[in-house]
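One chain of protein is taken out of this complex; the other chains stay put.
Showing chain A:
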Amino acid sequence: MIRSRHRLAAAVGALAAVATVVGCGSDSGGSGGQAGPPQPGGTLRYGLSQAPTCSDPAQAASNQTIYVARQIVDSLTDQDPETGAITPWLAKSWQVSPDAKVFTFELADGVTFSDGTALTADSVRDTFDATVKLGGAKAALAVSYLTNYVGTTAVDKLTARVEFSQPNAQFLQATSTPQLGILAQSTNAEPAEARCAGDNIGSGPFTYTSWKQDSSATLAKRVGYTWGSAVFGHQGEAYLDKIEFTVVPESGVRTGSLASGQLDAISDALPQDAPQIEATGGRVLSTSNPGTPFGFQLNVTRGPLRDQAVRQALLPALDRKQLVDTVLGPQFKYATGSLASATPAYLDQSARLAYDPAKAEAALDQAGWLPGADGIRTKNGERLSFSVTFSQVFAGNQAILELTQQQLRQIGVDLKLDLVSGPESTAKMNTKDYDSFYGNSTRADGDILRTSFALTGRNLSARGPIPALDEALDKQLATNDPAARAELLATVQKLVLDNGLYLPTIELSQAIGVAGHTQDVKFEASARLQFFDTWLSGH
């Protein structure tokens, strides 16, 4: 979708055990085994569904932007898409202080940026300092990862110490994101706007060779690249000589171009496009986004949703399986908790969300909401009716919500759909002017719960203090031990449903169409593309 996205190497195993990262991707780029050994060379022609907004990884927010920018920048750490574990990349190792305020990274030696300058502890400091200077308006994600940033000290040439004034356990995972990728001084010294023009210098396996705003971007292989992440499928240089990204907004044209051999891979292949892609030997790769699944953030200050019993009763009222089967197709999953299943520290709450209209009705009866003449329940003259504000950021939203409307109608709840434009949606979000708000957020860390539900976070449910929840949200940010942190995040996930703050529906999936000769297009942990291992057979 538009949006989106831990610690001592020794702790990695423990995290993996606890994190329960459910298989990332049903078919993440498998080459089918018949393609033979990877062949270097060739140009991958990729069709983006939207124009990247800016070439700067630090300012990248939309998926299509990240697909491009990710390739030119390396991060301090990487995240294993299978286990959610944080693994070395530019940093060979790291230590986190017990209070989760100080992070010390030991950098790999011999890494250079594509302008020839060397990666040092100063590069880390300059990158983070420059990111904070970009500001939240330009680099919303990056700056949110650096909340309470005090500064970075170059302890020696290859040791960087990052300090925060408050505990910030999520920071370690954040160092694996492209937004906090390490850039060369020549880029860090530039103002925000100039960093969008396609001459950003990173140490990544590809470099920019051209950037045409709203139209295309071309990347070339970085010759001599030897410092790939341990998560990568091979070491050394990337296989592809070049990647040409072209913006092809119309999905039928993307699919037709893929099927007719004018493109090698495309973004956002729609379910109805899959047969055409498969007919020509291609495949649709998919993976579920980690983060919060799609769902209703229920505004606890308005209408019938003020009543916690109503919010609770809605949880078993939705037939989520039907939503997926009817509207989306097999590459999608229905939501089974307040986090998406691919998120580290995800807690399976499927029993709680199981479809049980009788239970929902009984709960509403008990709370005094009784069916009126038109079938809609009322209490003290108030109708059990609320609206959901949403935008078409995801093509399936409208159909999902129409079906949800029918399902809720069956238990006597009147749902009104309020489709708004992107700008209007943001305006309403900022003023909390809605009964409920529909959306999702992608991030491969449970801290997304704090971003979405904390009083200091987005808090679209407009809730007041809930001490147990607030405490768990704060504490997980101060806890380095992955097991202990997962436990706190489990508490948060339960409390979010207990308090009826969230009504989850489905998980977002990425669907990438690839031609038959395109091999090993891989999803990284946040369900974004990594082209380092990608190669073309028979070119």
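Convention: a residue touches a chain if its C-beta (ideal position, glycine included) is under 8 Å from a C-beta of that chain, and two chains touch if they have at least 3 such contacts; residues count from 1.
Simple rule for what comes next: contacts and distances are computed from a predicted model.
Visitor: Among "Peptide/nickel transport system permease protein", "NADH-quinone oxidoreductase subunit J", "Ni/Fe hydrogenase subunit alpha" or "histidine kinase", go ahead and choose the protein name stored in UniProt for the chain not displayed.
Guide: Record says "Peptide/nickel transport system permease protein".
Visitor: Tell me which of A:95, A:215 or A:272 is the one touching the absent chain.
Guide: Result: among the candidates, A:215 touches the missing chain.
Visitor: If the hidden chain were put back, which of A:155, A:370 or A:427 would touch it?
Guide: In the complete complex, the chain left out is touched by residue A:427.
Visitor: Sort through A:125, A:138 or A:333 and give me the one touching the missing partner chain.
Guide: Touching the chain that is not displayed is residue A:138.
Visitor: Looking at A:38, A:236 or A:256, which makes contact with the chain not pictured?
Guide: Per the contact definition at the top, the residue touching the missing chain is A:256.
Visitor: Over the whole complex, note the residues of chain A touching the chain we left out.
Guide: 2-5, 47, 51, 53-54, 61-62, 135-141, 143-144, 192-194, 196-197, 212-216, 246-250, 252-253, 256-257, 259-262, 291-292, 391, 393, 421-427, 429-430, 439, 441-443, 448, 451-452, 456-459
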